[in-house]
Every structure is written in structure tokens, then in C-alpha cells.
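Below you'll find the structure, written out as C-alpha cells, and then a few comments.
With one protein chain held back, the other chains of the complex are shown just where they sit.
Then we have chain A:
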Amino acid sequence: PGPFPGLCPGWSPRAVPARGRKTRHDPPSKSKASRVKLPPPVDPEELLVVLERYRQHRLVLSALRAEFRAEVLQQKREERLAAQGSVEEQEEHRRLMAWNDEENARQQRRREERARKEEEEQKRRKLEIAEKQARKMEAFLEEKEKEVLQLQEEAKNFITPENLEARIEECLDNPRNYNFAIDKDGRIVKRTVLS
């Protein structure tokens, strides 16, 4: 389209510039020097009447709109409340809460069971440990007793200054032969004669 009278559609959305030849920065021409721009003439009575009519119309319209808006909001709120606070819903809620309380009670019982079992386990373990300790102590004491007795036994054969002479005489009188031979099969042969 463009400034072609035949083919330019009347409803073109693009605004045609009204300035024509000059830009906004060019000064107005000399023929317009005495031009006095006046606002359009207004009839005061007509203006008053028209303004009053417009005021009333807008008042009524906005009141109607507010009324409808409030009505719709009220309806929505009532609907929501009805959906929420109906009797069956409350019943349902109470039932579910009761079920939840039961579940909690069950959990409580399970927890107590567990705690009790834990306690028993602990006691049993403590007893076991105590027993083991006692047994260990006993075994230790026994060992020590045995050692003491053994030592007492050996003490009989000790060489003291008193029987030193006697023991020496004894050893000299009974010479012991420590020589032996061994073959590859591990048999010991004590045939060498002490000289």
C-alpha cells in the first residue's frame, strides 16, 4: 500500500505521516505568522449537560461492575467453604486422625519392645563378661598355685651350702655318660664307654 487512492485500503493500521514536506525542526512559513490557533468552540450548556450525562453513565456502569465482581467472589468463597467444611469431610478427617493415633500407639509399643530387648541384651552381656572375668581370675590363681607347689617340690633338690660336699661326692661317685650316636632314622645308640 502507499499513497495510491485506488489500492490503499481505508483500514490500514499504519499511520500516514501528516507532516508532508517539512520536518519538525523547520520554522513555520511567513503566511502562518499571523495565525492564531484557537481551541474548538464549546457551548457551555451543552458541555454541562454532556458531562453530567457521562458522569452518571460511568457511575452506574462502575457500580454494576463492582456488584457483579462482588457476587462472583462471594460465590467462589462459598463454594470453597462448602468443599472444605462439609460434614463428611470433617468425619473423614477425624477418622484419619484416629487411625494416625493408633499407628503412633503401635509404634510406641514397638519402641518399648525394642527398648526392653535392648536392656535384656545389655544385662546378659554384662553377666557374661562378669562370668568370664571370674573364670579368668580363677584360672590365673590356679596357675599360680601350681607354680608355687612345683617350686616347693624342686626346692627339695636344691644344692645348699650344707649338702654341697655330699652332692659333690655323689656326682663324682656316679659318672654320667652323655655321649650317644644317632643314625638317619633317628634311632639313638648309647654304646660309647666312658673312660
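In this section, a residue touches a chain if its C-beta (ideal position, glycine included) is under 8 Å from a C-beta of that chain, and two chains touch if they have at least 3 such contacts; residues count from 1.
By definition in this document, contacts and distances are computed from a predicted model.
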Chain not displayed: protein name in its UniProt record ("Translation initiation factor eIF2B subunit alpha", "Aldehyde dehydrogenase family 3 member A2", "LLGL scribble cell polarity complex component 2" or "Small ribosomal subunit protein mS25"): "Small ribosomal subunit protein mS25"
From A:Val50, A:Ala70, A:Met97 or A:Leu164, the answer for touching the chain not displayed is A:Met97
Looking at the whole complex, which of A:Gln56, A:Gln74, A:Gln107 or A:Thr192 touches the chain that is not displayed? A:Gln107
What chain A residues would touch the chain not displayed? 84, 96-97, 99-100, 103-104, 107-108, 110-111, 114
